[in-house]
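As you look at this complex, bear in mind that one protein chain is not there, while each of the others sits in place.
Let's turn to chain A:
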Amino acid sequence: MMANVDWWMIGEATIDTLLMTGFSLLFTVLIGLPVGVLLFLSSPGQAMDNRIVYQTVAFVVNVLRSVPFLILLIVMIPFSRLVVGTALGVQGSIPPLVASAAPFFARLVENVLRELDPGVSEACRAMGATSRQTVLWALLPEATTGILAAIVVTAITLVGYSAMSGVIGGGGLGDLAVRYGYQRYQGDVMAVTVVILVIMVQVFQVFGDRWVARLNRR
């Protein structure tokens, strides 16, 4: 049992996975949140109702979401080299992870905003608020718990995807699982990485839920 398991290596890979997830989550939120708000505002019947903007952004989002992540990993190699200087390791994995998760997160944000009581926007309009004030001071604060829940879901998706990036030498637990567990038939390494990934997802979910519940004013 566990003859092949190098705990030092496992520890490093775990940290790499956390780094990949963390940084790609950060950029996913930074990009996905404004895109989600834009999708919501430009959709029919909303404050900045604009068919062309909505259709264009929705198209890009849909394309990125419909490309399988494995393909995206490969397609993004030249872009990753350009942006972060490499297509390998923790750094090289972040651009494709963000490219895949940001559109997903943007859609979640759009849905959260759409689920808000339209009365809030109406009240803001009646009070003479600009669209900017409505979004920043009313809609986003009202959507906080929903957006936090969306961040937790996205983080969990990113843990899974970061493991997949091991296929192209992405680093982290997935990389370990591919190189040792799969290519060298070391089942014990494979098992350990899977267990760690499961624990990681559980921890994200449990703490995420608690965080959301604590901030919920409903």
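Assume a residue touches a chain if its C-beta (ideal position, glycine included) is under 8 Å from a C-beta of that chain, and two chains touch if they have at least 3 such contacts; residues count from 1.
Keep this in mind: contacts and distances are computed from a predicted model.
Trainee: The complex lacks one chain in this depiction; which UniProt name from "Spore germination protein KA", "Putative exporter", "2-oxoacid:ferredoxin oxidoreductase subunit beta" or "Methionine ABC transporter ATP-binding protein" does that chain carry?
Mentor: From the choices "Spore germination protein KA", "Putative exporter", "2-oxoacid:ferredoxin oxidoreductase subunit beta" or "Methionine ABC transporter ATP-binding protein", the unshown chain carries the UniProt name "Methionine ABC transporter ATP-binding protein".
Trainee: Consider the whole complex, including the chain that is not shown, and state which of A:Asn62, A:Gln133 or A:Gln202 touches that chain.
Mentor: Selected residue, touching the omitted chain: A:Gln133.
Trainee: Of the residues A:Asn50, A:Thr86 or A:Thr144, which one touches the chain left out of the display?
Mentor: A:Thr144
Trainee: Could you tell which one of A:Ile31, A:Met48, A:Val120 or A:Ala191 touches the chain left off the display?
Mentor: Answering carefully, the residue with contact to the hidden chain is A:Val120.
Trainee: At which residues does chain A meet the chain that is not included here?
Mentor: Contact residues on chain A toward the absent chain are 117, 119-120, 122-123, 125-130, 133, 137-138, 141-142, 144-145, 217-218.
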